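All protein chains of the complex are present and in place, except for one that has been dropped.
Now for subunit A:
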Amino acid sequence: MEMPPLVAMVGNPNAGKSALFNALTGARQKVGNYPGVTVERHSGRLALDDGRPVELVDLPGAYSLEPSSPDERVTRDVLLGAQSGERRPDALVVVLDAANIDNHLRFAMQLIALGLPVVIALNMVDLAERDGLVLDPTVLARELGVPVVPTVAVRRRGIDTLRATLTGLVGTAAAPAAPAAPVEDIRTLQRRARALSKAATVSETPTRRWHHALDSVALHPVFGPILLVALLFVMFQAVFSWSEAPIGWIEDGFTALEAALKGMMPDGFLRSLLTDGVIAGVGAVLVFLPQILILFLFILVLEASGYMVRAAFLMDRMMAGVGLSGRAFIPLLSSFACAVPGIMATRTIEDEKDRLTTILIAPLMTCSARLPVYTIIIGAFIPARQVVPFVGLQGLVLLGLYLMGIVGAFVAALLLRRTVTKGESSGFMMEMPKYQLPRLHDVAIGLWSRAAIFLKRAGTTIALTTVVLWALLSFPQAPAGQSQVEYSVAGRIASGLEVIVRPIGFNHDIALALIPAMAAREVAVAAIGTAYAIDDTEDASGAKSLVDHLRGRWSLPTALAFLMWFVFAPQCISTIAVTRRETNGWRWPVFMLAYLFVTAYVMAGITFWLATFAGL
């Protein structure tokens, strides 16, 4: 079948390109990846007025054809026909923010110079007019020599005219040969762009802009940070409280599915593989979906409203201290819920080295899956006494563990920035877009595409690894009277692992628990519980609780070392899988695993021996 013509949407960041893309394609869009890079490819189908179909692709926002980020490189390569896996477009829709026309025109002129058929969408004309800027599109069209259509993407104004113009453009001109490199330097073009925008300006009246009023609060030296903390507080409250019910439904659903399968199938390996392996494994990961969606809802709304750049502005100085930019703040914060969405959120960081460093330290932020482990160990070993009124020792230890992770992340960032991710910092230079009310439709599309990425991974990588883990725990089958867990391959690996972790105070049970903890950290507690329950045959009443078991079998130094291990612990398989995906290879996930393992080992060892010598 012949491929439909390809039309590319291109423009500066914040020109309202995605909203226009959504308005043109509706829900008929696909999100993929360009091969070899972590740049998303958004494409959709559009029927022209004469019925011909075209494929519309939304290229990443760029400031010029000289790329300074992987996103911008894709945009340039597609436009020059040099991007693998992508045809050269047959026509371009160049999107300009009418209010920023003096700046955006320069890139538009570079794009017109490429020689492809072009239509200019003069977007957000309503906002420009509210700001007191009235433009004459006919002057622009005459001077630039291409059609100019005023649009308001969010209100679907000008969309029909744009599509009609596109119908006239596509297929009329033969695609020109790939053009030479841009001929004029940026400053000359910029000056021409400014002169042209002046010529096209009908009237410009300064008005009191409401987003300036918002900024004087959001960026205020005192109220700005207070507002930021308040927003974050609401966000984290929501991540935990709103997700409770949906998590319950997912858990119930998987339990019902497991029960149904058990009812239908005879006991055997296939059933065990499906219930204990696939369903239990995928279920353990899918319960994170509600938290991930809520977190991304906040992130998308904050991003679309324009607030995110303000948060980055406020936090930049602090992040610069460890060689990162303000952009790293939100991904790191998200990692307190779960490192998986946190690492996915690093896509907003332009600079590759900044981004990589942020990915590598994200697992040090204490994720919610570690909380059950902390809670039970602290409950068993740390006395519940008050240090000062209203401040309990247990709470202090918990806070200490969180702080330990943050300090560890900052130290790691400092060291990484001087070694493996060394390089010129791209600094922090960012356009601060106008505030906007996020549109439900755009947020919903963004949310759906994040969910799809997560679900796809849960269905492939994670399902596969949990099956492997299940196999390790189920084979070879133990003879009667022996513990299956101990007899299995995993049990034998644990015996080998014990030799390694013995010097830092870990016993055989902990070594065994570390293996399933790779799948999901909170499983560590359950694994220890299972091992003790199986061993506990003489105690027929089964009255001994897990806490009693722990107190009986672990020394305090061991418990403290175990906690410290989990602060730095090589993270779960989901995190490793998402790191592999976001860094396009095994190199960085393996490095991450190695450095976290060494750090966890050393820190747990130090804790164990200090505690032992202190006579605890």
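Basically, contacts are C-beta pairs under 8 Å (C-beta built on N, C-alpha and C of every residue); 3 or more make two chains touch, one makes a residue touch a chain; residues count from 1.
Basically, contacts and distances are computed from a predicted model.
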| item | value |
| --- | --- |
| Chain not displayed: protein name in its UniProt record ("Ferrous iron transport protein A", "1-acyl-sn-glycerol-3-phosphate acyltransferase", "Branched-chain amino acid ABC transporter permease" or "Monovalent cation/H(+) antiporter subunit G") | "Ferrous iron transport protein A" |
| Absent-chain contact - pick from A:248, A:379 or A:427 | A:427 |
| Contact with the hidden chain (one of A:20, A:146 or A:314) | A:314 |
| Listed residues A:212, A:502 or A:587, member touching the removed chain | A:212 |
| Where the unshown chain meets subunit A, residue by residue | 63-64, 66, 68, 99-103, 106-107, 131, 133, 186-187, 190-191, 194, 212, 215-216, 219-221, 224-225, 309, 312-318, 320-321, 326, 424, 426-432 |
